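Following this message is one structure expressed as structure tokens.
Missing here: one protein chain of the complex. Every other protein chain is in place.
This part shows chain A:
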Amino acid sequence: MKTSNSKNKFGIADLIYKSVTEQLRPEEREALDLWLQKSENRLLYRELLSKEKFQRSMSVYESVNLDRMYTLFQKRLMKRGRVKKRAVRSMIYKYAAVFAIGLLATGYYLWNRGSEVFKGEESGVEIVNTIQPGYEKATLVLADGSEINLEKSKDSFVMTNAVVEVENKDNLLVYKNKEGKQNQEIRTPEYNTLHVPVGGIYSVVLPDGSTVYLNSASSLKFPEYFAGGERVVELEGEGYFDIVKNPSKPFTVKTRVRNIKVLGTRFNVSAYTEDELFSTTLVEGKVILGDEVVLSPGEQAVIPKSTGVAMVQKVETELYTVWKDGKFYFDQEPLDKILTKAGRWYGFECTFADPDLKDRLFTGVAKKTYSLSQLLDMIARTSKINYQIKYHKNENAYEVLITTN
């Protein structure tokens, strides 16, 4: 097949794609029209966009398990002994402007990986290529204990009762009080809890219009409407709060470590039970931590479990809030912290072959839609580390082992 032909067929596919998505430039439209002048091409055009043809292709694409195929491919390479350990050769890794994908770090690309990925199986342990990120999956627990799977009830009203209706749309729960009702007169508010599992992210618009983004492995307990002179919610894990100002009804976030009182503001709270540090980062407005600490915008209060004493520091708030936009952001962060965060998203535990590796510092941005290997590759590329993703069949758990290269 000649190149001109192959250009042509890819070109035609591109033109049709653009016509379907309405992205044709005038000269492209002309080219497509010209192609469509032939009746056989018009026929082909219609056929390609027919339900029958497209559905058939889609079902084939959907049937492909890429991770499995890639693993099989790697195994085949191993068997053939074609993967030779390549000589370590360094190359300067081209820099930044790396769109969102890049780790914003320099370093030398030390290439001798890959061949070590498939060492075979220990008993009950399988080496896998990657873990795909979890997607937004969450449940809502109502006051009576009944559970609603939000993944299954996408784009619909998940609940309506006398005082409130709850809509579930694009990974967002929206609580709306029914108009013209004096809620307090009907009954005291019931509490709902939004649970976001490992590998999820979900947000909720509370009845007062405030928005809370809940990070992976977190939950938020809140009333279906705010009665009386205050607004109180309870947080376990991490949340980003964008609170509507209402001086007559202060907002309080209860956590195991401290309560945070606010008027109207935007801030992040990280209160994972298993974490050594509790932290609150203020983006805008004013918050009061416990009774003792008042934060100003750009400040972060950190409370280590061991001392229980709050320390306030100036920070780049962006760092602590980008998770809500579906990104990981690290600034001179030690590897073990980075991998704890990543583990919450992808669902793995991390072990280090050499404890010194834990303290290696990294800076970078990564999208949460990446597969785990994409993230780990970015990190591995900038330093002499290597990784292995293990699946423990018996425990149904993933482990990432970090080794020196």
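Everything that follows uses one rule, which is that contacts are C-beta pairs under 8 Å (C-beta built on N, C-alpha and C of every residue); 3 or more make two chains touch, one makes a residue touch a chain; residues count from 1.
By definition in this document, contacts and distances are computed from a predicted model.
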- Protein that the absent chain corresponds to, by UniProt name, given "Glutamine ABC transporter permease", "Aspartyl/glutamyl-tRNA(Asn/Gln) amidotransferase subunit C", "RNA polymerase sigma-70 factor, ECF subfamily" or "Spore gernimation protein KB": "RNA polymerase sigma-70 factor, ECF subfamily"
- Message: Among A:L34, A:L49 or A:A143, exactly one should touch the missing chain; which is it?
- Response: A:L49
- Task: Return the single residue from A:L34, A:L66 or A:A227 that touches the missing chain.
- Result: A:L66
- Item | Touch residues of chain A, complete complex, unshown partner | 1, 3, 5-10, 12-14, 16-17, 20-23, 44, 48-51, 53-54, 57-58, 60-61, 64, 66, 69-70, 72-73, 76-77, 82, 91, 94, 98-99, 101-102, 111, 113-114, 129, 154-155, 170, 369, 373-374, 377
